[in-house]
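Only one protein chain is missing; all other protein chains are in place.
Order of writing sets the labels: A and B. Residues in every chain begin at 1.
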Amino acid sequence: MSAVAAKPATGAAMNPTAMGIGVILVLILLGICWFVSPTVGLMALIGVIIGGVLIGFGVHFVPVGGAPAAMGQAPGIATGVAMLAAGGGLAGLFGGAWAAAAGQTPIVVIITGGVGGGLMMAITCMMVNFVYVFGMGIPAASGKVAKDPITGDSQAEYKSQGTEGHGLPFVSFVGGVTGGIFAGAGGTLIYLELLNLYEGALPTLMQLKPEQVLPIAISMAGIFAVGMFLVNAVLTAYNITGTIEGPHDPKFKRWPRAIVASAVASALCGLVAILIVLPLPFT
Amino acid sequence: MEQIVFGIGITALTGALATVAGAAEDTESNIGSQGDPNSQVQLAPQMGFLHRIFNKAVAGEPPAYGLWCCLGAGLAWAFMAMQLNAVLAIVLGSVLAVFVQGVYATTAYVGRTASLSKFGQPVYVDILKSMTTVTMAHAFIAIFATVALCQLINGALGHPFPLPLLALVWGIALGAAGSATGNPYYGKERQYQNQKFGAGVPISASGNIVRYAEAGERNSIDNGWFTAKIGGSASGICFGLIVFLELWRTKVGAGWGSIAIGVLLILIFTVVDRYIEIWARKNYGPYTEAKEASS
Partner (left out) sequence: MSVKVEVIEGGIPHNKIMIAGVVSTLVCLYLTYLNVLTGTEMFSFFGGLAVVTALIWGSHTIKVLCSYGIGTGVPSAGMIAFGSGVIAMLLATRFNLLAPIVALILAAIIGFILGYVSNNILNMKIPAMVQALTEMAVVGALSLMGFAALMTGGFTFAGLTTGTVSVLGQTLMTQQQSFMGGCLIAVAFLLGAIAIQHPFNACLGPGWKQDRMLMLTAECGFLSMLVAAVMSFALITSGSAIISLIIAIIGWGYTYCQYMALSKRDAAAWLDAKPIPEVEGH
């Protein structure tokens, strides 16, 4: 009895019909939102979709090696891709939420979130190389390219025998930081859009003053940001089937699928999140 | 003036708590053998290498630590809502969260090992009895430190997120940082100690983990001692730097100032990483000659 091989090599094949259906779905959801709440809701939904797409795209950059990386058999970070990206992105969201509460302009808030995520990934990637080099005596080497695209270092002779590479070559490090920036910015954008929407709509809905609903608005926006973050990150993990070396990996070319997938998922979840605060006919 | 000193002082305290949390987290996850290296502990009996390692298969470290820290914070929040003193609330919350963690650890070990009965891997009840409390103790330190730093961030530094949400964010970040830094050290250096030092594990050696150690048969407490040598401290420094620098750059500058400092820090770490990489290439040298190397 072996694992039911239900899928023949899925590989990097794009499915144009399905992608087309995906785009149509996004348009339908945008249309529903425009019908229900033309100004505030629609702007929020567009922001949420862009945020979700940023997350989905950004997670492709993060170098994840999975179980083989934990044995020095594959390059990348030895953690699951969805949760590593979540760690970076949420650290960015933390900074962005703080900036939002301090009343900064939206562009500052989003960039703060991005920089927070990038900083977390930069420190983590540096410490990974630190442990590999000084704790284990293993230099970084990639298994997918002969020369590092950014620095031009040759990789093949620094790869130990019987492995696919190990550590974080410089292009993977840059990929990790870039992924953290996109993921942090995307998560913060989702949070900011939902927070503005809830701060505006909850006082009328709950018949309370704005300061009183602030804890509810923050909590709801926060948990939705976390939830959508995880959904987008897991969809990306499905796209790259678990491990990727970074932007130089051939698997990276699969990113268009993930953009459409993240757009659909974010549009759907965003629409539901927006409907929560709209007056519904029979409640 | 006092305001700034108070802010920076609290920031430094949270950085210290984060360092402790990171070190304890990595040590705990290696005593329990959690995360990606655990795949080897799972694989070994299938290749005929029976062992006495604690096989704690509870998700990976980021979601697991997200849960323990968020749970500890939720309980602490509830106790504080019942007018309990903050420190007592955090301690009680962490104790209950650790209880949950211990239960999950025992069920994971027993479940995974029972499912490997086909290969003859026994369930060692003495491993269950001795490892569980040790892993719970380390987890308590990590959870308490994380919930405490979240309480400081919420209460003293004025972050808008409520305590459980903050602990979710920092718990997942803690798990991610500790797992990224500590997993290769445990997986390659300790589990495959019998392989050549300074090279990755060849695929042909998968499953052949070290089972007989310095004194008798290796168990997970030996792994905890080993982690404390480098892996634990490195994870601690990693998470401590993350928390401290994230808070510090917001305290020192606001708005564009914090962004500029953040970008500067990213560039500094990029330079440091590049230096480490070049140092390794120059100092360790290649494994083979450039022209002989084949993939």
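By definition in this document, a residue touches a chain if its C-beta (ideal position, glycine included) is under 8 Å from a C-beta of that chain, and two chains touch if they have at least 3 such contacts.
As the structure is a computational prediction, the values presented were derived from the model and not from experiment.
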Report, in label order, the displayed chains that the undisplayed chain touches.
A, B
Quick one: say which of B:R112, B:H138, B:R190 or B:R281 touches the chain that got left out.
B:R112
Would you indicate which residue among B:T11, B:S33, B:Q121 or B:S233 is in contact with the undisplayed chain?
B:Q121
Could you list which residues of chain B touch the chain missing from the display?
39, 42-43, 46, 48-52, 57-60, 63-64, 66-67, 70-71, 73-75, 77-79, 81-82, 96-97, 100, 103-104, 107-108, 110-126, 161-165, 168, 203, 206-207, 211, 217
Tell me which stretches of chain A touch the chain missing from the display.
1-8, 10-11, 13-15, 18-19, 21-22, 25, 67-68, 80-83, 206, 208, 212-213, 215-216, 219-220, 222-224, 226-231, 233-235, 237-239, 241-242, 257-258, 260-261, 264-265, 268-269, 272-273, 275-276, 280, 282-283
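The working rule: only the chains that are shown with their structure count from here on.
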Between chain A and chain B, tell me the centre distance in angstrom, where each centre is the average of that chain's C-alpha atoms.
22
Touching residues on chain A, where the partner in the complex is chain B
66-67, 69-73, 77-80, 83-84, 86-88, 90-91, 93-95, 97-102, 104-105, 108, 111-112, 115-116, 118-120, 122-140, 143, 151, 153-154, 156-163, 165-166, 168-170, 173-174, 177, 214-215, 218-219, 222-223, 226
Sites on chain B touched by chain A in the complex
35-37, 39-40, 60-63, 158-162, 165-166, 168-170, 172-173, 175-177, 179-189, 191-192, 197-206, 230-231, 234-235, 237-238, 241-242, 245-246, 249-250, 254-256, 258-259, 262-263, 265-266, 269-270, 272-274, 276-277, 279-281, 284, 286-290, 292-295
